[in-house]
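What follows is one structure encoded as structure tokens, with my remarks underneath.
Note that one protein chain of the assembly has been removed; the remaining protein chains are unaltered in position.
Chain lettering (A and B) follows the sequence in which the chains are written, and residue indices restart at 1 in each chain.
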Amino acid sequence: MRQRPWLFLLPTLILMSISAFIPLMAVINYSLHTIFAGSAPEFVGLQNYADVMSDAQFRGALIRQLTFSLMALLIEIPLGVAIALCLPRKGSGVGLSLVLLGVPLLIPYNVVGIVWRLFTQSDIGVIPRILSLVGYDYNVSLNATDAFFTILLVDVWHWTPLVVLLAYAGLQAIPQTFYQAAEVDGASTWKTFRYVTLPKLRPVLTLGLLIRFMDSFKVYSEPLLLTGGGPGNATTFMSLFVARKAEAYELGYAGASSIIYLYVVIVMSYILFQFINRSSEERHR
Amino acid sequence: MARIELKSLAHRYDSSRKGKSGFSIEDLNIAWEDGTANALLGPSGCGKTTLLNIISGLITPTSGSVLFDDAIVNDRPTRDRHIAQVFQFPVVYDTMTVFDNLAFPLRNQKNGEIEIESRVAEIMELLELTPLAKTKAGHLNPAEKQIVSLGRGIVRKDTVAVLLDEPLTVIDPILKLDLRRKLRQVQQELKLTMIYVTHDQHEALTFADHVTIVRDGSIVQSATPEELFLRPKTPFVGYFIGSPGMNTLRCESTIDGFKIVGSSLAIANRAGNLSGVLDLGIRPEFVVTSPEEMPGWNRLKIRAIEHAGAYQVLTLESGALEIKARVGDDTATSEGDFVWVDFPSDKTNLYVDGELAIL
Partner (left out) sequence: MAIHAENVCQSHGKHRILQDLSIEVEVGSFFTLLGPTGSGKTTLLRILAGIEEPDSGRIFYDGVDVTDLPVQERKIAFVYQQFVNFPSMTLFENIASPLRVSKERFTKAEIERKVMETAELLGLAKILNHLPEEVSGGQRQRCAIARALIKGARYIFLDEPLANLDYKLREELRAELKQIFRDRDGAVIYATPEPIDALTMATHVGFLHDGSILQHGDTMDVYRNPSHASVASYFCNPQMNLFPCDVEDRGNRCALRASETLALEVDLGREQLPRERYMLGIRPHHLFLENPGNRMTPFQAKVELAEVVGSNTELHLRHDDLKLSLLMQQVEQFPVGETVTAYIDPEHLYLFDADTGEFIARTRN
């Protein structure tokens, strides 16, 4: 009788091991071998890892990735909160604005890539056209900075709505009494935001931060479809980098870099996760 | 602190509002004297919280006026009314220390830091919060948080009144006693005008010198706890206050007193020949019982006995009539026995058409 919970969990555990554990094992296995088409894999120990770590291209991709994710978070979280604060709290407009805001979230990645590719194309795109009006010569396929910030813009456009929805739900959960009390205490708008809204939003914002960090770290289809990782390596982020290596059939190298990549994601997420736990513990004390 | 008065106040929710239990306040008049502890007591949804929000200015009444020390304040916005509020769920600024929480309203008024420090220290001393001064408010237990939010209300010297809306709901029973004691003590020492809203008669009668019973948006009775207990204005108040509640016996007027409907019980009383629907109200503790026959008393059968420790509650019956009586813990009784019962006329209340008749 006492083993019953395990019995119910078993199918999930089996599925999870098939979907996550076995592929992971395969990748680790690859990362320990040198593999060439047609010949038997040769065991090389940690050589692939050493190669990856000393590869300037890999380090470049990692630094680019971290810069990208950091900038995405710095823009999306405050922007999302700001938009959520502007939304009406109740009334007939609420449902409609939430749906409209959520639209980008519903569009598949590849469609997003293609749509934005059209927007940014140097001959027919809307964005180059507008920017040329203010005298800026925008070219996503030639200018590395343009390319990088375009991908960032797409990410912000695509994912800020998620932060808005989270922040909006968080705002709705703050009891009105806190605002009444702040009013009675004669607090200014800024002080009310600083001492009531922000502390109360902290748990949901840390959650948003975590989700957005993990997601932006895996950005793949947007650079692939928009810029193809270029110009040069300007938009070759981690996923793209690893995929390129695998496509080139450097499976050992690709395996080792994916494992390092995975490790970085886990460590960063763990740090954020600790942060969330601490803030929720504080709330429950 | 100030005297607070509501004059011919009316408030109606617009009909588009979906809530089923719609109530409205019609022509309500009440005054709370300066420096007194008051309670608004009534079941949930009777309009108590609406009244509080009208006083603090969060709701504008449909008509009528709100007066602070005889000055009409209807047009004064909430932040200028200087009302302190303590809500059901403790409201503190989690990220600030206890000290900073208490200093917050003073800092918003741009007081000098030295002045703030001495005033906050004074309030913390009074509320026994001094050891917690440097603790983050988010780390306090609900009872301590509730005290901090009370402190924030009374730290300003220009506070007009403190309104408390079911402040003990989420407090652990063990800490409730301490919080009640502190509330009572602070009220007396600072001579605060306090209005305490609750559905719990125990809290209302414990806290307040003056209790107003509200039902469906209107005032049923406004009196001291002793008066509510001894002279309830309606049978409802008599039943609601006290445990067990007052017995209400429908009766008929006879030449020399009353006869209780549904039984052969008769009560001699000098007030005879009354018209209207008559009810006699008598509290179980005032019903006098005797195991021996007494002249002029009524004989009833003990149907059930409930022992409550300090006393016993007897359910007595005669025909369709049922009366509760409270007797001492050492009174020997057993179910099925007969007792002789008397209703002393000075402890009996007479209700004509549901209202207490003054005889």
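Everything that follows uses one rule, which is that a residue touches a chain if its C-beta (ideal position, glycine included) is under 8 Å from a C-beta of that chain, and two chains touch if they have at least 3 such contacts.
Note that the structure is predicted; figures quoted are calculated from it, not measured.
Engineer: Which of the chains on display does the removed chain touch in the whole complex?
Structural biologist: B
Engineer: Hey, which of B:Ser8, B:Ser243 or B:Ser264 is the one touching the hidden chain?
Structural biologist: In the complete complex, the chain left out is touched by residue B:Ser243.
Engineer: Tell me which residue among B:Asp34, B:Glu285 or B:Asp342 touches the hidden chain in the full complex.
Structural biologist: Answering carefully, the residue with contact to the hidden chain is B:Glu285.
Engineer: For chain B, which residues lie in contact with the unshown chain of the complex?
Structural biologist: So the residues of chain B touching the missing chain come out as 177, 180-181, 184-185, 188, 199-202, 205-206, 209, 224-226, 228-230, 239-240, 242-245, 283-285, 304, 306-311, 313, 315, 326, 329.
Methods note: only the chains that are shown with their structure count from here on.
Engineer: Spell out the part of chain A that touches chain B in their complex, as residue ranges.
Structural biologist: Residues 175, 177-178, 180-181, 183-188, 191, 195-196, 199-200, 282-283, 285 of chain A touch chain B in their complex.
Engineer: List the residues on chain B that touch chain A in their complex, please.
Structural biologist: Residues in contact with chain A: 56, 58, 78-79, 83-85, 87-89, 91, 93-96, 104-105, 108-109, 136, 138-139, 149, 152-153.
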